[in-house]
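These notes concern the structure reproduced below.
A protein chain is absent from this complex, but the other protein chains hold their places.
Note that the chains take the letters A and B in the order they are written out, and that residue 1 is the start of every chain.
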Amino acid sequence: MDSMPLSKASRLFWLGRYYERVAATLTYLWDWYDKMIDGVPPNCKDFCRALEISCPYLSTEEFLHDYVFDGTNPESLRTAADNMLGNGMMLRETIGSRTLSYLELAVTAMESGVGSLSPTLPLQRTIDYIMAFRGCYDDCIADIEVRNIIKCGASIERLSLYLRLGWQLERVPTEVGRLLYRTRRARLSACPGCLQVLENLSEPYNDSDKQKLLAAAEQLFSL
Amino acid sequence: MEALLAHKDEINEQLARYGVKFGIYKEGSYNERLFPFDPHPRMIGAEEFRQLEQGLAQRVVALNNFLYDIYHEKKIIKDQVVPEEFVYRSPGYLAQCEGITPPHGCYSHISGIDLVLGKNGEWYVLEDNLRIPSGASYPLIARALCRRCSPATFQQHRVLDNRDYGKLLKHTMEHVNTGGINVIFTPGRYNAAYFEHAYLAEQAGAVLAESGDLFVENRRLYCRTSCGATQVGALYRRVSDEYLDPLFFEASSLIGIPNLMDAYMAGNVAIINAPGNGVADDKGIYYFVPRMISYYLGEEPILHNAPTYLPYFPEDFAYVMSHAHQLVIKDVAEAGGYGVIFGSNLTQEELEELKKAITAAPRRFIAQEVVDFQDLPVSEGEATVERKADLRAFVLTAESPVVWPSGLTRFSRNPDSFVVNSSQGGGFKDTWILCH
Partner (left out) sequence: MGRSLDFYFDTELKFSQPVAEHEFLLRCLPAEAPEQQIETQNLTLLPHCAVTSRGKDAFGNAYCAGRIEEKHEVFRYTLEGRGHRDDSLRKKSEAAPFYLYPSPLTQPTREIEEFFATLPQKDSPLATAQLFSARVHQHFTYVPGHTNVSTSAVEAFRLGIGVCQDYVHVLLALCRLAKIPARYVSGLPIGEGASHAWAEVWEDGLWYGLDPTRDCPADESYLKFCVGRDYSDCPLERGMFTGGADQTQTVFMKVTVV
């Protein structure tokens, strides 16, 4: 492994968490835009409660605009996208300008959706660019330990969203497996107690298991 | 050329895609802006460039000799070529660097020399930047993107390739490296030139680090890396002298590396550029650069300064007093000074006041003739207009000075302005060195 300042590990990890937060949450919200057409909006209060974020939105319509696009809201997806790019910018020489350019494009696409009558089109491009970013970093970063730090972040973010939103729960075991595999190959020091929980809990999960898994995943690394 | 101009929007899109930005602080908040690019290149012919190369190399060698001399024997002062007070009152002079010899005796590894081209076809040096000259990354990436957007242009025009800047930089660092890795030391993401720091690190294969990543122990500089503490042999710092080491310089600095100077004085790390270089690129010292060239090298200066007067000398004082209305007057004092004043913009009263100030403290001022420099074409919407532009040439010194065959050409947006600074809304151009 090449020399990389230790502080970059935390940036790589958060880069993984933020890109996955943007891509996965947008995928999750995809249906919501569709449901809005028929006038049956899902409840954004439940969503915010599950993610433990504030819910100042007066309607789902407002939520879909502000939570997604408002860069001045520190809990918004737009802020997550800015943080994704910000971490990427501080990793330019590690991940490469070519890889970084996809993050720049993803944010630009998101920006272009502000006030759009068909916001899912630019958001689709955002997701596309993040997918391209995933492919590109996997390809460009020779060092498996560096790649796996990003992937650990992404896995944790996924587990967090799945478990909090009760979404795609059938994928949780696979994702836990991936996280454990990546953790072993990331040269990061993981919390032993959390590892134990992740290694030992198996399906079917009851509610208390889910809480334990969530806590274990989110606290696995202190970065 | 039409082909390239037709791709203006695509080129700017590409620049945005690669995050070619600079940051500015306005009313306390930090904003990033795209650095506007104009596709009209500045073109310099092969023969003209050869002249420039020789002149720039000569100048940088003399400036390096000057720095060594000032921090050691001070022969140029003893021989009364440069008056002592211009050295010791210069804000860039660091007494803390007295007697220190940097690795290979090299002070200015990366020099940015600002020039303008006069209407008479002569190049004039306006300023030397020997501390942290920035800007090479912009034409470097712009060239790569222009080639992508308009390959035909570069088939028609034979232009010297400028894309080896990363290699040149790497070689410059390797040459003085005292054993260990190469590091580019950035004050952090919220620095105006952060893009450049990160991009150059990528291009030169150096590690980009912030103060928290670096520490000194037992007179050696280390980087905390995933492989443990790794020794640093060359530090290309993008942090200014006063903030470099809070134990030896400004104590309040939070972006410095404590005891870096201890490692440096022990000869265990090369600092690029060397601390204390500010004494050589000082506005007052500028006047003496042609004399330095004759003094140290026994040669005639190849490149000229803009005609400059020092009111400190009686004959120059008399000239400045009688011609103040047509001169540019610069206050060389660092803080709370008058800045740069165009005599022609002043009312009679203001002019008299300025003359009084000069009479009271002649050493504080320099005066220059307004150089009538050539305008360059700039695209504005569909039209092409003429604007003032300068050129920052980059000279990298390892074994000997090498002039990078390109440079940063900055232009002013405002038709009446001579100010080409990026923070004032100006933009940049690529600089082509033609093969013939």
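By definition in this document, a residue touches a chain if its C-beta (ideal position, glycine included) is under 8 Å from a C-beta of that chain, and two chains touch if they have at least 3 such contacts.
What you see is a predicted model; the values in this text were computed from it and never measured.
**Student:** Who does the absent chain touch among those shown?
**Tutor:** B
**Student:** Check each of B:Pro246, B:Pro290, B:Gly343 or B:Gly427 against the chain that is not shown and name the one that touches it.
**Tutor:** Within the whole complex, the residue contacting the unshown chain is B:Pro246.
**Student:** Using the definition of touch stated at the top, determine which of B:Arg17, B:Arg89 or B:His304 touches the missing chain.
**Tutor:** Per the contact definition at the top, the residue touching the missing chain is B:Arg89.
**Student:** Determine which one of B:Leu34, B:Cys227 or B:Ala266 touches the chain that has been left out.
**Tutor:** B:Ala266
**Student:** Check the options B:Asp9, B:Glu47, B:Glu98 or B:Glu122 and report the residue that touches the missing chain.
**Tutor:** Touching the chain that is not displayed is residue B:Glu98.
**Student:** Just checking the interface: what residues of subunit B touch the absent partner chain?
**Tutor:** Residues touching the hidden chain, for subunit B, are 74, 77, 84-85, 88-89, 93, 95-100, 215-219, 246-248, 251, 258-259, 262, 265-266.
Throughout what follows, only the chains that are shown with their structure count from here on.
**Student:** Can you work out the whole-Å distance between the CA centroids of subunit A and subunit B?
**Tutor:** Between these chains, centre-to-centre, one finds 42 Å.
**Student:** Quick check on the complex: what are the subunit B residues that touch subunit A?
**Tutor:** These residues of subunit B touch subunit A: 16-19, 141, 181, 189, 194-195, 198-199, 201-202, 206-210, 212-213, 223-227, 230.
**Student:** Report the residues of subunit A in contact with subunit B in the complex, numbered from low to high.
**Tutor:** Subunit A residues touching subunit B: 1, 3-9, 86, 89-90, 92-93, 96-97, 100-101, 104-105, 108, 145, 187.
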